[in-house]
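Quick one: this structure, given as structure tokens, is what I'll be asking you about.
The complex is shown incomplete by one protein chain, all other protein chains being positioned as in the whole.
Note that the chains take the letters A, B, C and D in the order they are written out, and that residue 1 is the start of every chain.
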Amino acid sequence: APAAVEYPRNETLYTSGTQWGAPSSWNPLNGGGYATGTIGLVYETLFIYDPLADKFTPYLAESANWTDATTYEVKIRQGVKWTNGQPLTADDVKFTFDIANPNGDTKAGLGYSALWKFLDNIEIKDANTVVFKFKENPAYQEIGFYFYFAPILNKAIWSKMKLEDITGGANKNPVGTGPYKFQAADQDRMVWVRNDAWWGKDVFGKLPAPKYIVDIVNGSNNVALGKMLQGGLDLSNNFLPGVASLVNGGYGIKTYYKEAPYMLSANVASLLINEQKKPMDDVKFRTALAWMININDIVEKDYTGIVKAADPTGLLPIWDKYIDKDQVKELGWSYDPEKAKKILADAGYKDVDGDKFLEAPDGSKIALKVTCPSGWTDWMAAIQIISRDAKAIGLNIEPDYPDYGPWRDAQLKGTFDLTLQNEAQMSSTVWSYYSWIFQNPLDKIATAQYGNYGRYDNKEAFALVDQLDKVKLGDDAAIKEITTKLQKITMTEMPTIPLWYNGLWAQYNESVWTNWPSADGENHALPAMWRGYVNMSGIQMLLNLEPAAKK
Amino acid sequence: MKKKNELLYFALRNTKLRIGMAVLLFFLLLMIIGPHLTPYKPADFVGPSSAPPSKEFWFGTTTFGEDVFTQFVYGLAPTFLVGIVGGVIGTLLGMLIGFVAGYRGGAVDEVLNILTNVVLTIPVLALLLVLVAYIPVRGVLIEAVFIGLTSWPWAARAIRSQTFSLRTRDFVGLAKMSGMSSMKIIFTEIAPNMASYLFMTFILMFGNSILNAATLDFLGLGPTEGVSMGTMMNLAVQWSALMLGVWWWFIPPGIAITCIVGSLYVMNVGLDEVFNPKLREM
Amino acid sequence: MKRYFGRKLLIYALTFFIAVTINWMIPRFMPGNPVDIMISRAGLRGSAVTQMYSYYMDAFGLDQPIWKQYLNFWIAIFHGDLGTSIFLFPTPVIQVIKDALPYDVALLLPSILLSWFAGNKFGALAARNKNLDNTLLPIGYILTAVPYMWLGILLAWVFCIVIRIFPLGGGYDFSMQPSYTWDFYWSLFNHWVLPFLSLFIVQFGGWAIGMRNLIIYELEADYSHFLEALGAPRKLIRNYAYNNAILPQVTGVALQIGVIVTGALATEVVFAYPGIGYLILQAIHNQDYFLLQGCFLFVVIGVLIANFVVDIAYILIDPRTRAGMTGGAE
Amino acid sequence: MSLKIENLTIYYQTIAGNVRALEDASFSLADGEIMGVAGESGCGKSTLSNSLIYLHAPMKYIRGRVFLDGEELPIHDTQKMNPFRYKKISVIPQYAMNAMNPTKKIGRMVEDLLKSRGENYKEILPEVKNRLELVKLSPDVLNMYPFELSGGMKQRMVMVISTLLDPSLLLADEVTSALDVSSQKAVAEMLVGFRDKKIVKSIMLITHDISILYQTANTIMVMYAGQLAEKASTETIIKAPRHPYTKLLISSLPTVGVRISENRLAGIPGNPPLLLNPPTGCRFRDRCPVAFAKCAEVPPFVEIEKGHFLACWKEGKAHA
Partner (left out) sequence: MLKIEDITKTYKTGTFGGKDLKAVKNVSFDIHDGEIVSLIGESGSGKSTIGKMILRLISTTSGKIYFNDKDVSLLKDSELKEYYRHVQGVFQDPFSTYNPIFKADRIFSVLHEEFFPHIPASEWKGRVDTALKSVGMNPAHVLNKFPHQLSGGQLQRFLIARALLLDTKFLVADEIISMLDASTRIDVLNLLSDLRSKGLSVLFITHDLSLGYYISERAVILYKGSVVEIGETKKIFDNPVHPYTRMLMSCVPRLDKKWQDVEVELTEKKPMTANGCVFYERCHSEYKLDECAHQSPALVEVEPNHSVACVCCKG
């Protein structure tokens, strides 16, 4: 019998909040389902993007630059080794992108396949340089997004795989270049062990402090909070309601901010409006909705202050610099039921049949449902508030809690009335937010559409989003110019109504590991192990951690 | 006449029945007058977040600042509703199938017996979880109906065997010779003889329905609207009430269910003692 | 004997058939397409969507005519293939279940057996002791009436948070790797205790009350009176009553199994204990139809097996059925 | 003098009040005597027999004393009665069909029972087999379960069990009622055989079937509504009864050879009284063709001739 393998507490980082089921895939191409840390800890990307600093940092790439408008030259970092001992080569990088080419040999449908909309071909200039040759007029914003998104694969291994294994295989024996290696997995946990030969040791001058990372599969909030209180969890990326009272209650639990909203904002929760249905096709009606919602009640009562009310533009704080504040002052809204009433009255909404609810100008009854999945308790409470506020101004809007399946189906098929959604996440480009709102073209909406579930149709906006996509990275002035126009459209046309910013839920326990990200410390990385966040500076957080014992 | 009086006498004297009845009545009363005792509605955000019990908020408030007492008293009605509807449907189905199988015998019995066994061996609540998860709108009533539809087998079995022994009794033969139809015999001759038994079956079904509903609610598969004891527990757990020390949100619904179901069970035993002279204590 | 088993087997086969059919129907007649969900989870866009859509439809065999899917389903079942989990893609459902099963067995078997034995003993004790009957029996009633999960949460709170003597969540300590060492077993045990207790306690109450009532009936039976009249000591009479009362309690187990499985489900959720119950809930919340099917199938099989065992056990311990079947005296 | 009973009075406690099921019964039973107890249903026969061996709620001991072989039986004290049970006094109950534990092999049950009474089963076993032979059962029955036996076999098995310890007095309550004529005869004869073989000293044979008593009993005691009516030798009771009730009872019995076309028998008009509030005095008064004023007092149960006891003002006085 093998001896007991144990992970000493002071060398192990316990995390939770990302993995919702048993770790079952270590395939970095399985976008929704790889085990926590597969990208970031094992597989690495060419760049990492730090949203707080709005900065791309070359990572597996040593450097990269546009040699002309359509040529992107990427220098591969020297001395990077795969955990099987092979060196990282330009071939690996080329291979990684080639397999996603819809017109290539492999034709794998991958998260970054869309890059090939703009990409012409990839060439290897020398052993360390890969040249991406784009078609005319490339979409720099989107391209940047894919570059920090695509995990670089080992060609020797992956080229031997069949297509279904590439896209859907479990990749049980992941070979990466990252700071951690696969150690063990079970239904309720994922264990990584540090890769002491990691290239970053030389580059950053250190290895991440935890020898082991044990990611605990989420049971329930209850269990996560229990473990946190027991001190068995260092980082919880769960949404833990009531954490405000714990932060201030002497339980040794820390968050990014010391006070409300405690958490960084990660995404925007919006009220989706089905523009194809009456009376939601009426912009006046949509505007009235925006004015009637007491967002403060949602923030304070529902979320006990751990979220922030959204800016009327819906732009996350990281994109604050693009917001035209004056325009917001002019066109923005706040909670004002009287104003909402007036807008409706002016637009011809009145109670004709005396049932205390307003009818549409054409006299038809208004009876709408605002939905969220059953069991999503914070959202359930939020739509209750929305319904309550609607009734207060005479709109018959009832909350409804279908199960997730039917709820999602209604979005994909466009059959809902009003619903909540928070798909628009923090990313390297504000384009991602607008492309989500103004997803085009409408007529070709697949059942697995991503964005614009309300089928909002505005050619001008669609064109602006395309234009935005093509702005060079770092050209903030151009971005601001285009987004100002888009902001105006969103605030006057109300394709969706941004309500609040969901937090980057992160609670830490300092008993074993310290120097967690915080607003007042030096560590400003994103405290998240969420998928897509480790390569958005989450890895930085790990590097910054220090054992508590040292103090 | 005398016999009925005697039952009443023993019923009134039976401690178990008295205690069970008292507890049940208390909660029923609370269900009726409770909503008048509170100025709030269950989903109103009326107070501070997670306030402990106080003069103003008798059972404290939830994380959202809802009044727990209000939720509690409003939640009793759905709880009783599930019990009664589930219990009635379950008992009726059990009776129908039990009576027909027991009275008819032969092939009919065989088929019904297999049906009963099938439903009995299928882990009903697991099935319920699966089915309920896909119904687009879920109300208390639908939940109750579901529970009723799946909880009859044991009752059917028991009623069948009772009917089996009753149908060979001579008074059934006499009824047949009086030209009565089978259904009439079942319902006017056999069923009244099992009245006490059927009543006890109903009581057990009542309790089980409440427990089943609480489990469903707790797993988040209960009614999507309104409050019930189960959804209160579900919400409390989702919002980590116990871990955060908001015990007043979590404890009352559990106690209510335990008391209601417990009182039903105790009443059942009490009734058994009343109806069965051998078990009576002199 | 033959006839009896023939009939039992028919019932079991039928139950299995119906359960499997329901099982198959679940993903097909419920709203939402599992493949859509997979794709939207993977965050695919553009041409990748159509590409992967047809790929998965084919992989799950959802593009075939409905009768063929049904047939394939049966064929697959007999090959031990329950499909691939969506939520835990690409793990085969059977593998997911295999991993979870030991935890369920470890939770259910001991809780059923121990609560049965302890409950019966206790109930018998209560039936013969007036004081015990009056003081401890009400507790029994309360225990049976407690919702499983509520008790579970209370236990978790008291023992994990307030006095912190048991760990919370998981099947064994998160600082460990499975190994054949005492430390590991100890850890398994520690994580098992509370879920076990919450199941045990509730069932215990039920058995105790059942036994107490049965014994009281038996003590009023003619044979008990005869023994009393012949001056047999109470001990003997009670032993007899106990031995006879245990018989209906055995059949009771069969009736209870379905209920207990459900209870286990709630308990596993409360303690994040990695059994099938926990999987079922996860599968429900994540629209993982295939996993749901598989779990349900296993629960059905488990219940059927348990029922079968109880049936056999009953035949073995009740001389009346035994003799009736072997042709006995007549 | 095997059994002597003085003023035994037993009531049943019910919510409606006391059911006066046995009132001031005084009689005795000699060694070797088989006494038949006859009377209408509900007249207290079982009450009498049960109270002698196992007096339990709702039965209530009111007064009276019982002596067996000169020793007083503490019948009202369940605990103190135990040493006497089975060893001195035993019973074949009315419910003999269900008297054996259904899930135990009969031999096992006998063994348990004997051991619990401090007897050595091994030593007794040969005797058990003897007795089984006596009642025409094969020793195999010890290896069987009760449900494998027919009614008659169970009845006889219980007979064997009840008498294993050679009790002085055997109470046999309606042991033949549920049986066929043929089994009835066999069982009745076996009872007599038990007495003849001195396995038991005396037997109290309770039945409402007087013709069986005629075949087996030495004496017959007739009860009516909780009171003793008459006790005398079998011949006397059948051929020359004195109590009006006995007379009517005997005359209403059809027997082989009587046909309705030739000899229409007559019943006793009226019904027996309820024992909850029985009439004072002689309880047969209302139905008695010869009742007179004196009958409002309870008639004493007196010996009017050697071995002939009677409780009747009219008949008793005439010969006193």
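Criterion: a contact is a pair of C-beta atoms (placed from the backbone, for glycine too) under 8 Å apart; a residue touches a chain by one contact, two chains touch by 3 or more.
Small disclaimer: the values here were computed from a predicted structure and weren't measured.
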| item | value |
| --- | --- |
| Options D:Gly64, D:Gly152, D:Pro167 or D:Pro299, residue touching the unrepresented chain | D:Gly152 |
| Contact with the hidden chain (one of D:Leu22, D:Val128 or D:Ile212) | D:Ile212 |
| Which of B:Pro52, B:Pro192 or B:Pro277 contacts the chain that the document leaves out | B:Pro192 |
| Option touching the unshown chain, where D:His76, D:Lys185 or D:Lys294 are the choices | D:Lys185 |
| For chain D, residues in touch with the removed chain | 40-41, 136, 150-153, 179-186, 188-189, 208-212, 214-215, 238, 248-250, 252-260, 264-268, 271-272 |
| Where the missing chain touches chain B, by residue | 1-3, 169-171, 173-180, 189, 192-193, 195 |
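By definition in this document, only the chains that are shown with their structure count from here on.
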| item | value |
| --- | --- |
| Two chains sharing the most contacts, counting C-beta pairs only | A-C |
| Intercentroid distance (Cα basis), chain D paired with chain A, Å | 93 |
| Distance between the centres, which are taken as Cα means, of chain C and chain A, whole angstrom | 39 |
| For chain A, residues contacting two or more additional chains | 220, 222, 226, 229, 375, 405-406 |
| Chain C: positions in contact with at least two other chains | 30-31, 153, 156, 161, 269-270, 285 |
| Touching residues (chain side chain B, partner chain A) in the complex | 43, 45, 49-50, 63-65, 133-134, 136-138, 220, 224-225, 235, 237-240, 242-244, 246 |
| Chain C to chain A touching residues, read off their complex | 30-33, 36-53, 55, 59, 85, 87-91, 96, 99-100, 153, 156, 160-161, 164, 167-171, 174-181, 183-184, 269-272, 274, 278, 282, 285-287 |
| Touching residues on chain A, where the partner in the complex is chain C | 1-9, 12, 14, 20-22, 24-25, 27, 30-33, 102, 107, 109-111, 113-114, 117, 164, 167-170, 184, 186-189, 191, 214, 216-220, 222-224, 226-227, 229-230, 232, 375, 404-406, 408-409, 412, 446-448, 450 |
